[in-house]
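Read through the structure below, which is laid out as structure tokens, and then see the notes.
After this line comes subunit A, so read on.
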Amino acid sequence: MEIGLNHYLVLSTILFSIGLIGVMRRKNLLMLFFATEILLNSVNISFAAISHYNGDLTGQMFAFFVIAIAASEVAVGLGLLILWHKRHNNIDLDSMSTMRG
Partner candidate 1 sequence: MEMFLYIALFAPLVGSMFAALFSAKPKTLIAGIIPSALLFVSFIASSILLVYVLQTGSSIHVEMMTWMATGELYIPFGFVVDQVSVTMMMVVTLVSTVVHVYAIGYMSHDKSFNRFFAWLSAFVFSMMILVMSDNFAGLFIGWEGVGLCSWGLIGFWYHKESATWAANEAFIMNRIADLGMLIGIFLIYWNTGTLQYDEAFAAMPALETDVLTWMGIFLFIGAMGKSAQFPLHTWLADAMEGPTPVSALIHAATMVTAGVYLIVRASPLYDLIPNVGLFIASLGAFVALFAASMALVNRDMKRIIAYSTLSQLGYMFAAAGLGAYWVALFHLMAHAFFKALLFLGAGNVMHAMKDELDPFKMGGLKKVMKGTFIMMTVASVALAGIFPLAGFFSKDLILEVAFIDNHYIIYSVLLFTAALTAFYSFRLVALIFHGEERYKLFGIDPHEAYKFMLVAMSPLLLLAVIAGVFKMTYFEMVTQVLPATEYHIDSPIVYWIITIGTQLLVGAAIFYAYKKYTSRDIKVPDGTSAMEKSFGYKLLSNQYYIPYIYEEFVAKPYGKISAFFWSEIDQKIIDASVDGIAKAFYNTGENTREMHSGNLSTMLKWMVAGTVGMLSLAVVFGLAARHSDGVASILSAIGVK
Partner candidate 2 sequence: MLDNILSILIFFPALAAILGFVVDKNSIRTYGVAVATIEFALSLLLWFFFDNSASGMQFMEHIALVPVFGINYIVGVDGISLFIIILAAFFTMIGIASLTDTKNVKNMIITLLFLQMTMVGVFASLDAIVFYVFWELSLVPMLYIIGAWGGPLRIYASVKFFLYTFAGSLVMLVGILVMAYLYYQTTGQWSFAILDWHRLVLPENYQLWLFVAFFFGFAIKVPMFPFHTWLPYAHGQAPTIGSVILAAILLKMGTYAFVRFSLPMFPDASVYFMFPIAILAIIMIIYTAMVAYAQKDIKQLVAYSSVSHMGVIILGTFALNIEGISGSIFLMIAHGVVSGALFFLVGVIYDRRNTKLMSEFGGLAHVMPRFATIFGIMIMASVGMPLTINFVGEFLSLLGFYQQSHILTIIAGIAIIVGAIYMLSAYKKMFFGKVTKEENKNLPDVNKRELIALVPLVIITIWLGIYPKPVLGPISNSVESLVSLMHEKAVTKEAKARIPNPSTLIIRTTAQEAY
């Protein structure tokens, strides 16, 4: 059984969807951030796979930058999280709705 590009794309999509589910259902901010990591990672698989099947390095480059971006986001995200936690002693996003309408 040959594993083709489509297999990887489907896998990537499934993972992406799991990420989406996480994004939508998580109320704990930390775990919500985990879900966004999943999103970015799932795409990386596709990039690597396309890169492999096309024999082109660009995909790997993209994945590389995505990893860098993900890492930076973690830094900022955690910073915000800590800030929020310091003030409110929770990281529940339901507590975060003072602005509305």
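Observations on the structure shown:
Going forward, a residue touches a chain if its C-beta (ideal position, glycine included) is under 8 Å from a C-beta of that chain, and two chains touch if they have at least 3 such contacts; residues count from 1.
Inclusion criterion for the candidates: all candidates are chains of the complex that A comes from, given by their letters.
Just so we're clear, the structure is a prediction, and the values are computed from it rather than from any experiment.
Which member of 1 or 2 touches subunit A in this complex comes down to candidate 1.
Residues of subunit A that touch candidate 1 in their complex: 20, 23-27, 93-94, 96-101.
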